[in-house]
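In this view, the complex is presented without one of its protein chains, the others remaining in place.
Which chain is which? They are A and B, in the order written, and residues in each are numbered from 1.
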């Protein structure tokens, strides 16, 4: 990646002030930037750095007036922060999608159909009857079981494991070590106190634009034809547990180490903080917000609730109760003193 | 897998009504089933579907009397649900055990002895001096360290990691990404506030019929000759942490994201819910039941207790206390009002 300052200005719809021919090969913060790099100035408290930076170019607001001499070329734009973010995104696409081709050894089973412009890293494994779309990146040590279907532009980072029959949509990112489609935790107790394994024959269905964090696990549904479902736009962090037959609604966000038990349905646009636990067979309404470490043991029917505690209650009520909890020893003492005063005063106990 | 309806009826000890020659290649729910598939009808509320299903065959109760025309062949049995479950199990065995042979490249160290009818997936790694029984399935990217011993019929899913010296029994299932035998967390504090690593030289011993969930971790014991032990029939879910020198008793079930600290012994037939934490060096009695997110800081001596909370108490007591916890601000107000009434009444404070 190497563009001239003038090319970048054109990309951003901005105007160059100074030399536009120098080459840029990296983005950096204004206080750290070196020659060949581009930075931005948005917050006035960083203005001091524009007079000393080594950056070859700095993106500034259209009406910026320097108070001292500036060595860098400037690119004048309406909103420097937005412009820089745009550059970051373009750069990120470049590096995310620079991998392509097939590294050997890699394994490809029978009757699998692979799209255009694929990266298949060394030691990646693709089973039989697999269908994979275009522009998919399959990093080293990825395992794709038989009959898996993957859409376009999806990235499977190193060592992602997809059990047989998993379906994944377009534009998904699955981070390293995530396991999709492992057996649901289903065991039938027997009379001799052992457990018999209930065969887990469903699959996992992940829709478009979903992100799954590193080392998270999503179990398959129990029955043939059923799916554990992650809807469009869901964003899941690391080390999350999603049990069999769970459904997560559109655009719901789940922080790290949260666990959701079997057959629970989470609504759309919910926000689950870290280390939350949700019991099985519940229905959680849309727009529910659940605080860190909360334990949810009942369905949530009204949209927009904010909950915390175990079992979870309204977040404001929880903190009011917890404030008194911290004074409980004192409360106990006050109560005992009252009992003694009452007895001394001669009020009988019954 | 393809059987005729008549063959399936014989397998189930049932009787065919209609054409027994058509071939069945899949199981399905009655409302979804297509040609070539078999379904069942047990719950009367699904009876409507038997008149419209595309299933080639439906398993029904011996005395079932259809009220309208039925296109599917029927298999008459005593208990349709049980019969279908039996078919599911047979099917599951077929697909679980269909993998066999050696995919290349795979790695096999010196002096290792491998049984009959093994599946060794591509990129699987087996170290030196390993002993593996018959009918074992080793999926791609599995790592089996030196001196490991594995019994018959055990399945290691993709990317399972067995450190050196691990012992695993017969009929176990270890899910993708699980790590068995990593170092226990042992560090000796030094005068300069650094920590010195205590060598971890024991191993992990897993008995027969154990299931370990995806991305779970079981650490090895500290000393030579000692083992972290998972007894017969234990079922463990995903993302569980088992520390060094722990022992889990027979037929105990542990839900996802639970953690058990070093040297703790869990009894037989216990049920630990999700996200439970258990401190180190404890002994938990047989038949103990521990609720989700509970924290156990003391040994449990009496069998059959049900516990919750942090530190955990009896589950009924916890919920009674928690009911009052939710009213604490109100309780505090009532107490203050009493104090004021008492003062107004002229009862002295001492």
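The criterion applied here is as follows: a residue touches a chain if its C-beta (ideal position, glycine included) is under 8 Å from a C-beta of that chain, and two chains touch if they have at least 3 such contacts.
Since we're looking at a predicted model, the values are computed, not measured.
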- line: Of the candidates B:129, B:182 or B:289, the residue in contact with the absent chain is B:182
- request: With the full complex in mind, choose from A:61, A:120 or A:141 the residue touching the hidden chain.
  value: A:141
Residue of A:24, A:59, A:204 or A:239 touching the missing chain in the full complex: A:239
Message: List every residue of subunit B that touches the chain not included in the displayed model.
response: 105, 107, 123, 125, 141, 143, 145, 159, 161, 163-164, 177, 179, 182-183, 185, 187, 193-195, 197, 199, 201, 215, 217, 219, 223-225, 239, 241, 243, 257, 259, 261, 275, 277, 279, 293, 295, 297, 310-311, 313, 317, 320-321, 323-325, 327-328, 331, 334-335, 337-338, 341-342, 344-345
Field: Absent chain, residues of subunit A that touch it
entry: 26-29, 32, 88-89, 91-92, 103, 105, 121-123, 139-141, 157-159, 173, 175-177, 209, 211, 213-215, 233, 235, 237-239, 250-251, 253, 255-257, 268-269, 274-275, 292-293, 309, 322, 325-329, 331-332, 335, 338-339, 342, 345, 347-349
